[in-house]
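Here is the structure we will look at, set down as structure tokens.
Note that one protein chain is taken out, while the other chains of the complex remain in position.
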Amino acid sequence: MSMPETTSAPGAPVINMGTAIRDGLLEAARRDPSVIFFGEGVEDPAALFGTLKDIGKQIGHDRMIEMPIAENGLIGIAIGAAMAGKRPVVSLQRVEFALLALEQILNNAAKTHYVSNGRHNVPLVLRMIVGRGWGQGPEHSQSMEAIFAHVPGLKVIMPAFAEDAKGMIAAAVEDDNPVVVIEHRWSHYTTSPVAEGYVHRPLDGPRTVREGDGLTIVATSYMTLEAVRAADKLAEAGHPVEVLDLRVIRPLNLDPIVESVARTGRLLTVDTGFRMFGIGAEIASEVTSRCFDLLDAAPVRLGLPDHPTPSSRGLVKGFYPDATRIARTAAEMMGLDDAKISAIEEDILAARKDIPLDVPDPFFKGPF
Amino acid sequence: MSMPETTSAPGAPVINMGTAIRDGLLEAARRDPSVIFFGEGVEDPAALFGTLKDIGKQIGHDRMIEMPIAENGLIGIAIGAAMAGKRPVVSLQRVEFALLALEQILNNAAKTHYVSNGRHNVPLVLRMIVGRGWGQGPEHSQSMEAIFAHVPGLKVIMPAFAEDAKGMIAAAVEDDNPVVVIEHRWSHYTTSPVAEGYVHRPLDGPRTVREGDGLTIVATSYMTLEAVRAADKLAEAGHPVEVLDLRVIRPLNLDPIVESVARTGRLLTVDTGFRMFGIGAEIASEVTSRCFDLLDAAPVRLGLPDHPTPSSRGLVKGFYPDATRIARTAAEMMGLDDAKISAIEEDILAARKDIPLDVPDPFFKGPF
Amino acid sequence: MQTTTGDDADYRLRCLKQMLRIRLVEETIAERYAEQEMRCPVHLSIGQEASAVGVCDALMSDDRLFSSHRSHAHYLAKGGNLKAMMAEIYGKRDGCIGGRGGSMHLMDPDAGMMASIPIVASSIPLATGTALSDKFDNNGKVTVSFLGDACLEEGVFHESANFAKLRGLPIVYVCENNLYSVYTNLADRQPDRPLTDIPAAHGIEHRHVDGNDLEAVRKAALWAVETARSGNPTFLQLDTYRWREHCGPNYDNHIGYRTEEEFQIWRARDPLERYRKMLEESGTLAPASFAGLEKDIQAEVNGAFAFAIDSPLPEPTEALAHVYA
Partner (left out) sequence: MQTTTGDDADYRLRCLKQMLRIRLVEETIAERYAEQEMRCPVHLSIGQEASAVGVCDALMSDDRLFSSHRSHAHYLAKGGNLKAMMAEIYGKRDGCIGGRGGSMHLMDPDAGMMASIPIVASSIPLATGTALSDKFDNNGKVTVSFLGDACLEEGVFHESANFAKLRGLPIVYVCENNLYSVYTNLADRQPDRPLTDIPAAHGIEHRHVDGNDLEAVRKAALWAVETARSGNPTFLQLDTYRWREHCGPNYDNHIGYRTEEEFQIWRARDPLERYRKMLEESGTLAPASFAGLEKDIQAEVNGAFAFAIDSPLPEPTEALAHVYA
């Protein structure tokens, strides 16, 4: 399956999103000596899932700051360094570790520019990774973008594709605001051709990755990949739908979504967090208020059910939205008959073969 | 203006919500010796805005645990004590102080019952107070219920009326789950007759506090008071609207709201938090999906604008939704003409006299 | 666990068997992990058995224990059910918590094994909280909070220790210092000063002993537990070493964060082998009987694996239960 990545450099090498992020960080750090990196194991052999690999070798080990295991303190220190002119990039292995630092993030990072009447800036990147799969369980797999999205002063981005991630991470580093970057472990594996050298993608809002008039799907992060897969099968079955990769959760730019829904009359949101009080609610509710008369049906939201994430592969069956569920929901919204829907579902399942539920599906790894 | 409080005991003494909460806590603690209290200044002269006044004198000072200024640790300690059979009630002077403890609250408090497969319970009450007014500013006035509402395993309640608060706080103490209680400082001042002795109000969902067919307003906490005021003026002008006090944010019981909207065809939400990615989005979006064909217009949400809360009374003008804004929004949704709307607004403003913006309006203090 | 107050030979054999049992369970996990049927992260304690066993042997069965991501040894030493542990790691319905948590969340409340929490230091205040409750109830229970060297960096340890001393809580903080947090050496995370300066700063009495010496650990633990029981929180620093990778079944001395040489020094301090020798030399253990112990225990371990493998996966609908009590 080909990824909807219109690379800026045809024939560019195919790499995965994790590597692309690493390359983007390195390029940004090379261009600006004030960029410094914080991480627990910032230069260790695992290099934050490879996303910081050899950066210290390239830009100098003094710019790589090993964090003691003290997230609240160290993120506060990064904020202070940002106030003094540095551009710290903090990388956390899991979203959950940021929970210890929410006072620093939600108050000092988010509000210092505002409270200081514009006197201080906090140019900070806070990378955190969603650890789905392999039984990670309740405290190592949460997504939590809804928390950060609620807070004015933060930017929140969730890249899904390799080249886009490379350009967005550079833009995040260059941004004068605190930018929370939520990266899904399974998106890290997505491969596509990625332009070499410096790439910049503005943090400006959603991007259309599939076109169609049947319905508008707004997806985030890894769910965009599942949505694309569903969309491709729906298109094959004669029902093309539009898929927008949300990319930037805050500030939220709904214009392209409204424009699409005005055309399709139907909205489906799919995200990686808990569905209740999740980001889909804001999108659905705001799009409803802007397109009420153009909607054929109420928007539908997919997300995680209302319980913590269990570890066992027995228990997570059905926990995560996937291409089949997205396809079925979309098809039902478009009024397809059940036989047709089942055929599409089976088609998707067949492509998936019997890959276990708790490891990433290799479908989004080229070749192209 | 009379409050929509149908006291269970006609002729009961009129007290304010802060006192009612204190009485409810004391009754609950008297009935169960495992109830213990944590607070910074838990027995100091201010007694958490009076809400813990003399409780130690009544139940024994050993049950009053002075918290060092260490919210993450002490809330974790309260969770541990709950796992061992105590029913700790932790009281925080400001919602913001809980930000330091979100790892403990969102992981250990919320998930321990689930992860333990039901072996452990965490019967914990976490009271936190919204500090609006008198220039409290960006870090002493936030509401943040959207964060807690997102997390399965927590209960989240926001009482608005005195007797209801008394009964709900007792129910929270008796609940075997962690219950986050967000109390608005300005709701503390609401007075109404409150039944003496033990009162229990189940944490079961919204309560209708005004009836009408023009529109359904769902409000939380202090905003319910502003909504009631707006509703009364609208009713006087011949346009009665329904006001539901949401009371319980999680678990969210939308049935009474759906039932009301099915009748009125219009929904307006008003809450105390930031509007974007706030709790109104979940309500609006879910009600839309359940009443799509019955809706005359898209739901409208009121909440705080997308910036931190400034301190100066010059800057907070217009920051908080109030009765005039609620009345105008509701009236516009119902299609009233502008002259009529302006008259209603002026009527409300006149009643308000020239009380400054940054102190609570005494309108909701009896006499009745 | 100190179930009887037998004579010295009793506890020595008991502790030896306990260490051997933990070793064999974890070696078997390591061996079979590549089968990809234990589908959750595992953090093995191989090489660190003396601290778990020495400390838990000083506890009563209804004393309490809290652990972290590296919980297997603590769970077993505290008397946690082996079959339920293996079923949990296999993600099965008969797991100690029905497959909800996997290896990082092991618990067996009936055995006083209250909880394991994989967020670093996050279980420390919970342990302090049960100690507070037990002090209220005046029930004589002690809580042990196992923590890694990295936990001294997390603020919540300090917050908890301050409170424990302030209130005189029956808690023992046991710091297993294995010199690393994942791949990062202690020297890259904390300044060079004795770790025990930290409890000292909170006014907490402390001992620092060789964590690979069962006798030394047990003796220090007996002091720590009894001191705590009388209302004085205590702190133990136990120096030890994890043999295998931070997370997973393999050795990783070749990848560059530590040296083979350092590993070999610690390998030579194997707490199990050392204790076996001591017991053989002192005559507590008959020369040929160790092999027999090994055989018997391995049989039990194999049985537990078989039980786990045979246990059914939970049904997805079971995931809906117990969100609220």
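Order of writing sets the chain letters: A, B and C. Residues in each chain are counted from 1.
Heads up, the rule we're going with is that a contact is a pair of C-beta atoms (placed from the backbone, for glycine too) under 8 Å apart; a residue touches a chain by one contact, two chains touch by 3 or more.
Computed from a prediction, not measured in an experiment: that's the story for all the values here.
Undergrad: For the chain that is not shown, enumerate the shown chains it touches in the whole assembly.
TA: A, B, C
Undergrad: Just one of C:19, C:38 or C:198 touches the chain that is missing; which is it?
TA: C:198
Undergrad: Could you tell which one of B:16, B:136 or B:285 touches the chain left off the display?
TA: Considering the complete complex, B:136 is the one touching the chain left out.
Undergrad: Just one of C:153, C:213 or C:270 touches the chain that is missing; which is it?
TA: C:153
Undergrad: On chain A, where is the contact patch with the chain that was removed from view?
TA: Against the left-out chain, chain A lists 36, 62, 65, 68, 70, 72-86, 103-104, 107-108, 112-121, 123, 152-153, 155, 176-177, 251.
Undergrad: Please identify, in ascending order, the residues of chain B that touch the omitted chain?
TA: These residues of chain B touch the chain that is not shown: 40-41, 44-46, 66, 68-70, 72-73, 96-97, 100, 134-140, 305-308, 310-319, 356, 358.
Undergrad: To test your reading of the contact rule: which positions on chain C touch the chain that is missing from view?
TA: Residues in contact with the chain left out: 153-159, 162, 165-166, 189-193, 197-198, 200-203.
Note that in this section only the chains that are shown with their structure count from here on.
Undergrad: Which chain, with its centre taken as the mean C-alpha position, is closest to the global C-alpha centre?
TA: Checking distances from each chain centre to the full centroid gives A.
Undergrad: What chain lies farthest away from chain B once each centre is taken as the mean of the Cα atoms?
TA: In terms of C-alpha centroids, the chain at the greatest distance from chain B is C.
Undergrad: Where the centres are mean C-alpha positions, what is the separation of chain A from chain C, in Å?
TA: 37
Undergrad: Which whole number of Å gives the spacing of the CA centres of chain A and chain B?
TA: Here chain A and chain B have centroids separated by 33 Å.
Undergrad: By the touch rule stated above, which residues of chain C touch at least two different other chains?
TA: Residues 98, 100-101, 105, 117, 119, 155, 323 of chain C each touch two or more of the other chains.
Undergrad: On chain A, where are the residues touching two or more other chains?
TA: Within chain A, residues 72, 96, 100, 137-139, 306-308 contact more than one other chain.
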